[in-house]
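The structure follows.
As you look at this complex, bear in mind that one protein chain is not there, while each of the others sits in place.
Here the chain labels run A and B in written order, and each chain numbers its own residues starting at 1.
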């Protein structure tokens, strides 16, 4: 890693350095593990405690921190240290380590259009008519399907796969093993199926008959907006007749499943193991906590937040914060969780009350 | 895309065209986005509203629809339009776009038997003694292990992987990144482990001791029946001594985990992020909604339907429709969900009742 002076780091972050600003730093570390020539990340008073165990001479701390009191020679004070970490980590990132340029061991269809400064790793495959924008990195063993278009400055990690006829706009990042454009899970029976009837009757009717499933082919693709990031081994299915769409700036974690025809707005976060059923629409600035599941054909409004493992079985209006199975407003759900814990006692109390109330009558 | 006449499309679907039946159509689209020379999918009155915004001259609609009233020149009327979409989408499917034939950049063991009209994509690997049936497509970067047998007409998408000694019957589809035949998750401690004791005692006993885990190797394979489809990045583990088996016609969505020794019947649906524990048996015509989890060693009867995110901790008799954590009959669960929402109020009511009932006694 290159080394940077403390004041240069501060400047790059739009912040100011204090104390000895010429210390040269060649990495970042947690305070307790920090070598003398690295920058310690002491974002909160709790973390700063570790400075005593480590060797750090300089740290980034919260605004107003008594950096000299922690024995430091220099410091960067940040009003929102976690936000500063974004720029700092970008500066210090050694990158994915893929060999630059276009490997000789690739399969690139002659009809594909490869932009300037594109690098393509070993054993990658680029299909007929695909277009790769300038500066995009296609990692080793990645797959880009026929007629798929990727914008500029993208990063398609090792083994990520994009099926035919998809669109990735600029600066999209796909983590290893992500699959964009698998077929939608869409099957239909000749007559109304048991699942359809159960849905209509809310489960009252058992499904007696059995029918084989006919496949509905996915004719649409997937469109990922500018600055979308997709996690490792996450899967985003193609649409039935139009594209499944992820809006610009939305970030998707690992092992997330996004069904066919889904539309996600801009700047939303989908955390690990989230699943979204077919044709559901998710707004902008939405946060779906880890393991959240959303049924098919629902509407989730802008700014909605789902806590961890929420199960969404009906649409949610914008701005609501929910939790639980099924999803209920978070403050109300926390009350329900508390009451559930006392439920066996409540049942015993009701039994006692019934006895108490019926006794006088019985004794009359 | 090739273009088809309206009457030819109708005939292929076993339906009849009305109005101007000679319109040439080169694609399908949702009504609001439909160009003049494409066929609009107006399966329901709601969707048909969009015809006014689009340019469609012809559409497929429900039986009895007033197609002329929507300003169309021709139409196909279908008694079950969604089923008609199956045949229609197959006709219109432009395919995966893989290069035909056998790429020169593959690793095919000389002892492998490759059937007629098989295509194999770049950087695919076919192991020793493997057999690939006629007409099967092995996508780029796919892996077929030693002694694995694949039937006719299969479609193994890019980067799907099948371990050694597995069997895929005819017309199996594996979406990208699917893994068939990873090892089962089967470990054992020298003495009874904490988890075993917790299971026996239903959790009353804490596990004090710790023991390392010994591996049970998976000697069995995986067998997928005719017409099975497996979603992107889904994993189906091999059996301990016999094969894990998926019955013909069963469709499995993306990111599903099927444990070792599991047996799934015919024509069942396993939706996204479903997990099935080792040695569990699932019947035929079963539907497991998205994110459903089924514990190990259970029996789920034919025609069972589990709603989204159901957690199945005990066996379910055939024909039952269930929901929730833990699984309860769906209509009953919906009552429970309603009652849970009112639970904090119920607790307050009980507290008030206790006060009211005890008061007379106290005032005596």
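Some notes on this structure:
Here is the rule we use: a residue touches a chain if its C-beta (ideal position, glycine included) is under 8 Å from a C-beta of that chain, and two chains touch if they have at least 3 such contacts.
Nothing here was measured: the structure is a model prediction, and the numbers come from that model.
Per the touch definition above, the residue from B:138, B:255 or B:330 contacting the chain not shown is B:255.
When the whole complex is considered, the residue among B:87, B:163 or B:225 that touches the unshown chain is B:163. Here one chain is not drawn; of B:50, B:74, B:139 or B:277, the residue touching it is B:277.
Hidden from this view is one chain, which touches subunit A at 27-30, 33, 41, 80, 82-83, 85-87, 89-90, 92-99, 103, 105, 121-123, 140-141, 157-159, 173, 175-177, 227, 229, 231-233, 249, 251, 253-255, 267, 269, 271-273, 284-285, 287, 289-291, 302-303, 305, 307-309, 319-325, 329-331, 333-334, 337, 340-341, 343-344, 346-347, 350, 353-354, 357.
Against the chain not displayed here, subunit B makes contact via residues 105, 107, 109, 123, 125, 127-128, 141, 143, 145-147, 159, 161, 163-165, 177, 179, 182-183, 185, 187-195, 198, 202-219, 233, 235, 237, 240-242, 255, 257, 259, 273, 275, 277, 291, 293, 295-296, 311, 313, 325-326, 328, 332, 335-336, 338-340, 342-343, 346, 349-350, 353, 356-357.
Definition applied: only the chains that are shown with their structure count from here on.
A straight line joining the Cα centres of subunit A and subunit B is 23 Å long.
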